[in-house]
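Below is one structure, written out as structure tokens; comments come after it.
Shown here: the complex without one of its protein chains, the others still in place.
Which chain is which? They are A, B and C, in the order written, and residues in each are numbered from 1.
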Amino acid sequence: MARQNVKAPELMVERWFNSAVPITLESLRGRPVLLHTFQMLCPGCVTHAIPQVKRIVAMFRKEDLAVVGLHTVFEHHDAMTPVSLEAFLHEYGITFPVGVDRPSENGPIPRTMATYGFRGTPSLVLIDRAGNIRHHGFGQEDDIALGFRLGMLMSETAPAQREQAEDPQHGCDADGCAAPSNG
Amino acid sequence: MARQNVKAPELMVERWFNSAVPITLESLRGRPVLLHTFQMLCPGCVTHAIPQVKRIVAMFRKEDLAVVGLHTVFEHHDAMTPVSLEAFLHEYGITFPVGVDRPSENGPIPRTMATYGFRGTPSLVLIDRAGNIRHHGFGQEDDIALGFRLGMLMSETAPAQREQAEDPQHGCDADGCAAPSNG
Amino acid sequence: MARQNVKAPELMVERWFNSAVPITLESLRGRPVLLHTFQMLCPGCVTHAIPQVKRIVAMFRKEDLAVVGLHTVFEHHDAMTPVSLEAFLHEYGITFPVGVDRPSENGPIPRTMATYGFRGTPSLVLIDRAGNIRHHGFGQEDDIALGFRLGMLMSETAPAQREQAEDPQHGCDADGCAAPSNG
Partner (left out) sequence: MARQNVKAPELMVERWFNSAVPITLESLRGRPVLLHTFQMLCPGCVTHAIPQVKRIVAMFRKEDLAVVGLHTVFEHHDAMTPVSLEAFLHEYGITFPVGVDRPSENGPIPRTMATYGFRGTPSLVLIDRAGNIRHHGFGQEDDIALGFRLGMLMSETAPAQREQAEDPQHGCDADGCAAPSNG
């Protein structure tokens, strides 16, 4: 079965925490990316998704997996300002980079959230080394299944390697495909 | 063994959520009271203590046990304003009364917290029918032990009842009483 | 409300583990009793009920609460012999007394189980100081609710104590009493 590649849209972030410089997906090409979206007052995020992502951050090296958080506030905007988020990140011991999704002028849904079509929080996106979306989930992610997806993703060679090693026209095997980078 | 009675100091609250009128401990005399203090950005409160208190609220009738929350902000004051607290209470489905501990002019510790000498959040105080402190704990409360304390507390008759045990006017039965306040 | 007293039937046990002498409910009069029935190959017993009972054993003194286990085998009799039970008790660190319910000649349900009308395993019976059944439950017991029942039960004075409530010799205070047995 041919898998259709969908390129992960670039993040639209107004402010970063835990990163000295703005982060782009483009700059992460070559590494698998786990994009974790949350709201600080979302119970499912706080009790399940954030602890899960923290365990993943502790388990893998940054060079093997890039973990990026995104604060996608779509309700209670006054209650979840960057001031409150900063205290939240401190109290919950969140040390991976977290971007504040850029608010929209047209409604409560912030821009990156609207572009990706997230159904709510928590949402989780896995992006392969070539920048394609490989998983897009809403709600709780099972630990074993998420670990499995990460194992599949990390076992793929990067597109440039595949182009050297194999037929550049296909780059697929029975388990999936890695598209060439658009770099 | 003679138990020394320590009267629970009155609450100093600047604003109530989930209650149309201000709540005083004085007005709750005759009922055991569970006073639960928390901060909305305290992980131990959010993942353990608040779910535990919610289960207790669901388990007992209000006439048998009064549950009162107290938001004792002693750090990150700008991040945990009443605006943020209101959204928090909504998102976490907290329906029992929650008071905002009155800020102090002399430091970060709010007034009720200072008076009770709470070591941090979560703290839990159990108050008997006569208004005396019977338990004062900091951190996680074991479910069985807390249930046990509640069983002990609720099985006590109210002080007035003890003094006039045959008085039929006070509407008591073998399982408990709502005594007149001793104020 | 008048509570109807149902006397707990005596145990019919063919062999005791963790007790040098046979245990009778009669001999425990004056103390509340937690009677925990299980089968060693019952998943709900092993994953929930037994760990819960072990925590209760660790929490209370034997003088305040007697915990008695009962192995009520009603299926797979060849698979759950006393030889297997003994290894089970060792491996699971069960140190409270456990009796083997006496098999019936008339069917798979052992005798104590039949007399009490247990619906299956785990079952839990709470018996007050006077030997009356106060709770009879099948399946998982909620920690808070079970703790509450224990608190209610332990706060009761023993029957003999009730009859002579002013006797100062028995060393009781408002939190409870350990009455002499009425044996």
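Note that a contact is a pair of C-beta atoms (placed from the backbone, for glycine too) under 8 Å apart; a residue touches a chain by one contact, two chains touch by 3 or more.
Remember, predicted model here, so these are calculated numbers, not experimental data.
Trainee: Using the contact definition given at the top, list the shown chains touched by the missing chain.
Mentor: Looking at the complete complex, the unshown chain comes into contact with A, C.
Trainee: Name every residue on chain C in touch with the hidden partner chain.
Mentor: Against the left-out chain, chain C lists 41-43, 46-47, 76, 78-80, 83-84, 86-88, 90-92.
Trainee: Using the document's contact rule, name the residues of chain A that touch the chain not shown here.
Mentor: 52, 55-56, 59, 142-157, 166, 173-176
Here is the rule we use: only the chains that are shown with their structure count from here on.
Trainee: What is the shape of the graph in which nodes denote protein chains and edges denote touching chain pairs (line, ring, star, complete, other)?
Mentor: line
Trainee: Central chain, going by Cα centroids?
Mentor: Central by C-alpha mean position: chain B.
Trainee: Which chain pair has the highest count of C-beta pairs that touch?
Mentor: Here the largest contact count links B-C.
Trainee: Hey, how far is the Cα centre of chain A from the one of chain C, in Å?
Mentor: Whole-Å distance between the two chain centres: 53.
Trainee: From the mean C-alpha coordinate of chain B to that of chain C, what's the distance rounded to whole Å?
Mentor: 33
Trainee: Would you mind listing the residues of chain A that make contact with two or more other chains?
Mentor: Residues of chain A touching two or more partner chains: there are none.
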